[in-house]
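Contents: one structure, followed by commentary.
Here the complex is missing one protein chain, while the rest keep their positions.
For chain A:
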Amino acid sequence: MSASHAAPAQAPTRSRVTLQVNGSPRTLTVDHRATLLDVLREDLGLTGAKKGCDHGQCGACTVLVDGRRANSCLLLAVAQDGTEIITVEGLAAGGELHPVQQAFLDRDAYQCGYCTPGQLCSAVGLFAEAAAGHPSYVTDPTRPSGQGPVELTAEEIRERMSGNLCRCGAYPNIVAAVEDVTR
């Protein structure tokens, strides 16, 4: 019985990659099965990116990859060689909080705090998307895409932040904090 289930004892394939993490090059050997999220958390000690579902369903692991927000649980680390990664630990440039971090404090836009890093990175990502004119589901469909910034109304923010779940129910405060930054 056991023989039929025995897998060949091959060492997992590993590769050497360099990630630009929060502005610093980090070279390490990664297991090809390892996600960017696990490498950040377990190998680099950057536990700001959270594991809420490991399936791209909750957004707690959101980081910025080459300036765009991404679920780091859905990215294999080996495929990110050479990319620039910004995690929540990298949002406060030069020790000064990013405006959206300050707005989260001002608005009490968090409770347990576990979704917070993902919400913050997602907000920073959506500012860039709206500035670049990317439409969302609630954007006027007759509006040409990519031509001038999309105004971030509360409805736009709610729609664009909906990939980031918060079980404590801090949503109204999060939306208010994101709105504060757009003003």
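Following the convention adopted for this analysis, a residue touches a chain if its C-beta (ideal position, glycine included) is under 8 Å from a C-beta of that chain, and two chains touch if they have at least 3 such contacts; residues count from 1.
Note that in this section contacts and distances are computed from a predicted model.
Think of the chain that is not pictured: of "Xanthine dehydrogenase family protein molybdopterin-binding subunit", "Deoxyribose-phosphate aldolase", "Peptidoglycan D,D-transpeptidase MrdA" or "RNA polymerase sigma-70 factor, ECF subfamily", UniProt labels it "Xanthine dehydrogenase family protein molybdopterin-binding subunit".
Considering A:17, A:115 or A:130, the position touching the chain not shown turns out to be A:115 (whole complex).
Touch with the chain omitted from the figure is made, among A:15, A:145 or A:162, by A:162. With the whole complex as reference, residues 1-3, 5-7, 9-12, 31, 33-34, 38, 41-42, 45-55, 57-58, 60, 87-89, 91-92, 97, 101, 104-108, 110-117, 120, 154, 157-159, 161-176, 180 of chain A touch the missing chain.
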